[in-house]
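Taking it in order: structure first as structure tokens, then the write-up.
What you see is part of a larger complex, with each chain still in position.
The first chain written gets the first letter, and so on, giving A and B; residue counts start at 1 in each chain.
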């Protein structure tokens, strides 16, 4: 990195999973929109050709007149080349194909287990973790060898276990897991301020929240806007909209299976007294099947079960659009993604310190959860420094729920590292969504492992 | 206490629940059989007349020629009188009547939830805890005022929460919870030594076990007889008897609902690799309803669901027999109960140190479980001193199971102390046996609270 008149040049960023058609577009646009930073994005992907595509796309965007900075994109065929000498590493990979994803999400439905997303927890999240962890073992090892001092940003799900694996393999790593679910809840609080108090134009940064929990099962026990305590207001807001739900776009949940009417969030508030802070689809998966007993129950709570079929359709459309971008038939619109990666880069570089929520190991910032577990709490980004802000402790009833998942995730990690099917099954039946007969659970588990077998080298299955 | 030529006289023991017709008989016999100790048993019971009965019975036994020591039994109408000046306190009470017990055990059956005992965990154990905790709050307060230096032995279930409440209310208390379930597992290991190796005449003391867990959900990760490691032998033993079960008296479980064929124990060993060390009826209650989905499943696993009706019948017979004892028509047979209370007294008095398992707060003897939680591990009884022996840590998969119950018990305690129904329900639905629809769970919970309402003063229900 070179510093020059308030600008920072020659930043080296390795991007693992750099053949992506999704997250890459966001990154390219966000970087192009910032005028302080520039450098090289070193794209690495198992599919080298896809990395080459993004090399082409990224460099073409740098040519746009409206691009405020000119980044260089370059594909590398090996992790070693991509990582050596980089300042930052971004990891955003897809572990497996849609086939494995279809098994994760839909195989359990045969046993009456429904999942809205299936990438974090529940039977689907667990099996996805089993095949992702070996990939992260490899990545962590490569970072230790080739770029041990780099800051590593993880974007892959299951977020907690990916980040946890990085630290397990290379304890000296400087890694963080980044997720925007909290931003969505801040958005809901902004809409609440408008709805309940007529306060307009509030920026997300001005809604201060204390975050505790684990990724996709995060909670907010303190929320303020200026001097206003938002929790009492939220209680009234929940009372007002408990039955109807409260949506950005009315009834969007009926057609867009990625959205929800926040009824799960409201119900959790009534039961536990603090704000559950992730999308309803994610939250529902961490609880017993209260909200997902069957499709009717899901509809009652007004959220969508995202099918893999819908993901495939979306993918086909994206591929089409992406080809147009590559061919130059369409131009990538340069608008901010809403993610914080550029801001986080700037914080760590020393340009502008700030506080936001991240997934990092618990060094004591979250009481009630074991040290070393990856938790999601606020942290201070400052020059060469990422330091958790003390978050305190969840109410006992909520902490018990989070803790159950935390310790089960540790068991999943152990099972994956040891390639131990019996341990993995011990974790499987501990998941609150798996409340079926134990023998049926075993049949399901066996089938799911078979379906993902190609990604479980060394397992005895 | 007075020491005289190796004997200890004038020991003062308060016995709360001293109107019992069951445990009292054991105590009276055990004390009469020991020649070193003598003193006074100060009987206290809510039903003073029953305490008077035991006064009469106890004193009559002291007159037996075969009684090796002469204890005095005396009923006291108040806790203050019973406790003041005592060296030891025994607590063994029945929280509520058979009516409440029937609700604890059988109301959940209407929703398909079966319980073999219903006094420790599960919906029954939880509700029993809610009505027991206030009684223990009162007892702990009285001990703090009237006999703060006494050693307090608890025998009431739910063992963990009773003991935990004593420490919560009076942190300086010197209390321990005593249970014989581990002895049963030691007995099984002795029978295994005979069956597998032809070794006869092994005394329970010679089977050394390392105990970890919580009462009725305890585990043994190290067991030796002399130099023999019993775990590999147990693995073969389980293989041999996994299907048939292994019983003291063949098929006893079919007629005696207090017994079991150890198949649950064997299945848990196969799944988790260490020895589950309590009766199958207790163990099954801590797991999801794998072993108690319905009566057929219970029969498959060869253990009994103890009905309250059977307890009532037993009670009537006991009452009849007890009247004969009181009238002198029958004589109490002086034979050792198999319990350890006399030995523990001697240890604490300084006569003979020894190591056994007890329920006391975790000061670090059990890693992986929060400090302060009541756990069951070995401890060294020595003069005026009860010190936990370091037990180490359960395998992760087992620790997760125990931890889930431990933190839920903390939640039950909090709910009981705060008389908070919502918190109590949060705990209720966390129990692995309660894997029914949340709305049905709420209906069941409401009904169970109604049924036990008389014992929940101050609750808003």
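Note that contacts are C-beta pairs under 8 Å (C-beta built on N, C-alpha and C of every residue); 3 or more make two chains touch, one makes a residue touch a chain.
Quantities reported herein were computed from a predicted structural model and do not represent experimental measurements.
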Copy count of the single sequence across the entire complex, 2 present: 4
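Throughout what follows, only the chains that are shown with their structure count from here on.
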Centre-to-centre distance between chain B and chain A (centres being mean Cα positions), rounded to whole Å: 46
Of all residues in chain B, those that touch chain A in their complex: 271-272, 288, 290, 293, 396-397, 399-401, 403-404, 407-408, 410-411, 414, 422-423, 426-427, 429-430, 435, 437-438
